[in-house]
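For reference, the structure is listed below as structure tokens.
Only one protein chain is missing from this complex, and each of the others stays in its spot.
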Amino acid sequence: MTYITKPINHHPRLESNKLGLTRRDYEGSVSTLCAGCGHDSISAAIVEACFQLNIEAYRVAKLSGIGCSSKAPAYFLNQSHGFNSVHGRMPSIATGAAMANHELLYLGVSGDGDTASIGIGQFIHCARRQLNMTYFVENNGTYGLTKGQFSATNDLESKSKYGDENLFPAIDLPSMAIQLGASFVARSFSGDRDQLVPLIKAAMCHKGFSLLDIISPCVTFNNHNTSTKSYDYIREHNEALSKPDFVPLGKEITTSYEPGESSEVSLHDGSTLSLTKLALDYDPTDKIIAIKKIQESQRDGKVLTGLLYADPSAKDLKEILNITDQPLNTLTQEQLCPGKSALKDINDNLK
Amino acid sequence: MTYITKPINHHPRLESNKLGLTRRDYEGSVSTLCAGCGHDSISAAIVEACFQLNIEAYRVAKLSGIGCSSKAPAYFLNQSHGFNSVHGRMPSIATGAAMANHELLYLGVSGDGDTASIGIGQFIHCARRQLNMTYFVENNGTYGLTKGQFSATNDLESKSKYGDENLFPAIDLPSMAIQLGASFVARSFSGDRDQLVPLIKAAMCHKGFSLLDIISPCVTFNNHNTSTKSYDYIREHNEALSKPDFVPLGKEITTSYEPGESSEVSLHDGSTLSLTKLALDYDPTDKIIAIKKIQESQRDGKVLTGLLYADPSAKDLKEILNITDQPLNTLTQEQLCPGKSALKDINDNLK
Amino acid sequence: MKKISSINDFVIKFANVNGSGSASANQMFAKGVFRSGIPVSPKNIFPSNIQGLPTWFEVRVNEKGYLGRREGIDISVAMNPQSYGDDIKELKSGGYLIYDSSWKRDFGREDINVLGIPLTELCVNEFSNPKQRLLFKNLGYVGFLASLLKMDKDIYISLINEQFRGKEKLIEPNVKALEIGYSYAEENFKDFCDIQVNKSNKTEGLILTSGNDAAGLGCVYGGATFCAWYPITPSTSLAESYSDYSEKLRIEIGTDKNKFAFIQAEDELAAIGMTIGANWNGARGFTATSGPGISLMSEFIGLAYFAEVPSVIFDVQRGGPSTGMPTRTQQSDLLACAYASHGDTKHVLLIPSDPNECFDFSIEAFDLADRLQTPVIVLMDLDLGMNDWSTKEFDWDDTKEYDKGKVLSKEDLDGMEKFGRYLDVDGDGIPYRTYPGTHPNKGAYFTRGTSHDEYARYTEDGDKNAEVLSRLLKKYQTASELVPKPVFNQEKSTSSIGIIYFGSTDCSMQETLDQLDEENLNVDAMRLRAFPFNLEVWEFIEDHDLLFIVEQNRDGQMRTLMMAEGGIIPDKLVSILCFDGQPITASYIKNKINAHLSGVPAKTA
Partner (left out) sequence: MKKISSINDFVIKFANVNGSGSASANQMFAKGVFRSGIPVSPKNIFPSNIQGLPTWFEVRVNEKGYLGRREGIDISVAMNPQSYGDDIKELKSGGYLIYDSSWKRDFGREDINVLGIPLTELCVNEFSNPKQRLLFKNLGYVGFLASLLKMDKDIYISLINEQFRGKEKLIEPNVKALEIGYSYAEENFKDFCDIQVNKSNKTEGLILTSGNDAAGLGCVYGGATFCAWYPITPSTSLAESYSDYSEKLRIEIGTDKNKFAFIQAEDELAAIGMTIGANWNGARGFTATSGPGISLMSEFIGLAYFAEVPSVIFDVQRGGPSTGMPTRTQQSDLLACAYASHGDTKHVLLIPSDPNECFDFSIEAFDLADRLQTPVIVLMDLDLGMNDWSTKEFDWDDTKEYDKGKVLSKEDLDGMEKFGRYLDVDGDGIPYRTYPGTHPNKGAYFTRGTSHDEYARYTEDGDKNAEVLSRLLKKYQTASELVPKPVFNQEKSTSSIGIIYFGSTDCSMQETLDQLDEENLNVDAMRLRAFPFNLEVWEFIEDHDLLFIVEQNRDGQMRTLMMAEGGIIPDKLVSILCFDGQPITASYIKNKINAHLSGVPAKTA
């Protein structure tokens, strides 16, 4: 689409980083997501993290599946190659790509539908293989692009925009990833830029599979407990229409709170989300404790944020497979083709 | 195949159960699995459990994917309908079938390849939906039918028959299932009939999704740590041949030990498996404790067996979806078709 | 200034911003015309996006009932400044442009009539809630149009009342919004417009609905008790229609429990697997999907074919290949469906052409699937599935009985010597089946996708397996006799030229045929409704020297099927193809035909 709907977010501080680049150099095309969509906040945080880390954008590969979230890579790092693949299968594309050239930085962007439903198998096996990539789940508990069905990360008994109740328990991707052997697992909130940017930076610097499960509210098909506030009028209006097609313009939801503290965030539909940030003295190197903590917070209706688990010394897939340091895609014919001479032995062996 | 390779296992005690049936009435066709395959022991345990529970075999549906394990349903309950579907997709067949007629007893039989690799997505979502079925994973850590590749439940660094090392961590299906909301989760060993039969009985009686993860050694492509004993000669021989195609006849491996105790089981390749049975006072109703226990035993190189988790009051999918008590497949046209009269209103509404 | 002048025959196009609530208002406009007695065919042209991008809604109003898309816009309701450029371009000379004159604008065309209404201003004055201010602009222009086109305002007031039944407090502000626009037009543009909607009676016996709505209802009538699906445009609303109608028509009295199961699967592989599982167990189950879903389902479709499990699949086609154009229409999954899955397979396809037929064919699909014990794929497309069509009322004959096919009861089994699941007892290639749990010791068997003999036993005997495969060809022959026959536009063929077409092309084709008739070109036409092709299809082909085959895809996939299955001399089959994602138009077809006949390439490419 060549139509411009939203102004490019001009950063007031046009300072430059060590590479002499400004934040603007890390931006992408103009977003076509709904005004106020959490996914746009995450894109902004990625831009910020890349800027701060002095990343050469063209050495980044942006990969995604299908969904609103999976469109997001178009909205940051214009100088990076992108691959918007098929629904739920980004991890396999990333695996092949990263084996072909381990020198690029791989950012995978997915949604909760893309990851936890159709894509759960690839997610699991990619984590298990310790692929060196940063995997973003832009988690809104709903299928944004197909208009608001429940996703598998939606909370049990929460209500949809149309009043339906979610009947099934949520899949918790971080605890799954930790169990599978992912070596960097964190959770955050799209609106908490203070927490998000450092986590993204850490994840990008980590070698091995890094999962960032980021709660990212969907303005349009918001998924949290229906607590009927200001959004009500429109909801009722929508229910009465045969084609609910009105999306009120939303604002980005933000929050900021300290480690060890909790924060109650009001969502677009007026409901609240209860975030709890891990305390400063939390030790994220013990899997068993990490999972227990997550489970306990779940039981208490809280969403634990922060770096949940990390193993800085873990091997990544390239090392596990003992692959040469020269990227495979740069090996020359001379390095690859055994040539006519080697064929003689082979032929002889087959006689 | 109409060739008979192994004699039908005649039970010495031909006593009959409340239905007047003997164990033989619960048997299936003659197994074509390798002599000594753990899967056959599980089939025998299923026969025993059905016998003891006085189950009417024709009210059972046996469903499976593809693999040696998935062939097993042919080897028990000859009077039951069976569905040997496609690789990794048995849970979806089971879901449709159970919704069509919730009155049958659904036994799903799968392998670790069938479940943890290609089928992990369907496994996860079937558990999450609390489908009322008993799901057997006949877990041998290998792809038996395709000749011994590693499966995703194989232990890190264990060696294959051909000396290759497994490079990736094992997926633990029970802890995954517990987290997903499965309401009955147990682990056992194919050779421990004393433990297995009661667990199968309990699982069959449980309403909701029951997982039985059963370690079931593969005689042929055994997967456990190579500890080079008597098996050695053949292994070496096999390695030296271009087509390793010799399978020595194996014996069923059995064990028997008490709750709270451990048992070291020698496998066909001479390596050992360390089983630990949950103590009698273990309380299987707390998810958080269950998962912690499993993880701790994993860390210590032990395999925890017994009933790991159960929630006897859980709802099953039929209840969650509020489906009528009359099986859907028995509803008559009168009950289903709204008829011409109802069409008038509908047509009018569309004018 | 030239003004287009016309009664009950025009095309109006609304240009809006996605997510601004316009779709409901535009739909209400169309319904108002329909209620005035004139057939309409509204088409929603929307982006694959939720909010903020341009979206259009095109309504053809045509008293003769020509419901295909037509090029050229008579009235443009341009509510989106982003797309003014495109919108102006399409407007015919003498056409009318309506825009929000809160911000005045010169559109730079002298040959059109520009009508400004300061909608934003009016709404800001009238409503205080900012969301309402935005939302009610839409009803404002509906009111404006009602006056402009000399329509009966009360029709819209009743529509509002009906729509907000149960939420009465919403009625008043909506009516108010309508009035704002209406009054503004009355005051400023009285008698300005020469296009009018005059009451008529051409919608008697018609309803306004979409193919997806109709098919979902058809599944309820067809006795489906199970639906598993995964969201994908443009099939989502089919599954939702089934669920909505079931919530109304299938609740058990007394218990309030559901006489159906509706499951959002984790993906398409699971959706088809569940569908097969349900049918295996004797319930009628279906799934609905679009192109990518068909690709993902193909392994399972092969299983159902070979293991002979009935199953009904709706493929609401969209622009392919790959993710393609998810919000555009095409007929490009024919090959993917007819020969779905590896190995030798052939599947039954039903191809309805309007919502009424979607309803009928949904019901038919379950009968055929059960009768033939095989997958039946109902091929629709986005235009047919998601847009509202003026279509014949749904009808149901209460004496009709479901055909559940060859299923053995406990009593049947009691009376049998030996049951063979895959025995061809009747010589029609269709064996008998049993539902699980029917009989204590007879009729159990193993369903499998591996090679099997007539008793469902696993076999590696190649000849036995070849026998089964050959019987499936016989069944396929039987299928060709059971599927709906083609529809002919003439009682007897009288021309040497024939036209073959199918699906949603029908609406434009009727117009083309009339146009050709006016030009005194005598052609015969046949609308295909199913695969495998029946005898009538081959006879029609046999009877003509030159056949145009009209398809909305690139590769002439139906032509491929005809050649592959029928041994047709290919030179006589001339493709007319349209694959830009827009519904094909009558003039496009006519031009192509004329161009071929005159030997001059058609202008439209």
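Note that the chains are named A, B and C in the order they appear, and that numbering of residues resets to 1 at the start of each chain.
By our rule, a residue touches a chain if its C-beta (ideal position, glycine included) is under 8 Å from a C-beta of that chain, and two chains touch if they have at least 3 such contacts.
Just so it is clear, the structure is predicted and the values come from calculations on it, not from any experiment.
Colleague: Pick out which of C:Ile75, C:Leu119, C:Ala214 or C:Ala336 touches the chain that's been left out of the picture.
Modeller: Here the residue in touch with the unshown chain is C:Ala336.
Colleague: Determine which one of C:Tyr305, C:Trp396, C:Phe531 or C:Tyr588 touches the chain that has been left out.
Modeller: Only one of C:Tyr305, C:Trp396, C:Phe531 or C:Tyr588 touches the chain omitted from view, namely C:Tyr305.
Colleague: Of the residues listed, A:Ser16, A:Asn54, A:Thr254 or A:Thr324, which one is in contact with the missing chain?
Modeller: Only one listed residue reaches the unshown chain, and that is A:Thr324.
Colleague: Looking beyond the chains shown, say which of B:Gln149, B:Ser262 or B:Gln335 touches the absent one.
Modeller: Hidden-chain contact among the options goes to B:Gln149.
Colleague: Just the residue numbers, please: which parts of subunit A touch the chain that's not shown?
Modeller: Spelled out for subunit A, the touching residues are 1-2, 56, 58-59, 61, 63, 73-74, 78-86, 89, 91-101, 103-104, 121-122, 124-125, 129, 321-325, 328-329, 331, 333, 335-340, 342-343, 346-347, 350-351.
Colleague: For subunit B, which residues reach the chain that was dropped from this view?
Modeller: Within subunit B, the residues that touch the unshown chain are 1, 3-6, 32-35, 66, 68, 86-88, 117-118, 120, 143-147, 149-150, 152, 219-220, 233-234, 236-237, 239-249.
Colleague: List every residue of subunit C that touches the chain not included in the displayed model.
Modeller: Residues 47-48, 291-292, 294-296, 298-299, 302-303, 305-307, 319-328, 330, 332-333, 335-336, 339, 341-346, 448-451, 460, 462-463, 465-466, 469-470, 473, 553-555, 557, 560, 563-564, 566-571, 579-582 of subunit C touch the chain absent from view.
Keep in mind that, in the parts below, only the chains that are shown with their structure count from here on.
Colleague: Cα centroid separation between subunit A and subunit C, in whole Å?
Modeller: Distance between chain centres, rounded to whole Å: 36 Å.
Colleague: Of all residues in subunit C, which are in touch with two or more distinct other chains?
Modeller: Correct list: 266-267.
Colleague: Which residue numbers or ranges of subunit B touch two or more of the other chains?
Modeller: 121, 124-125, 129, 321
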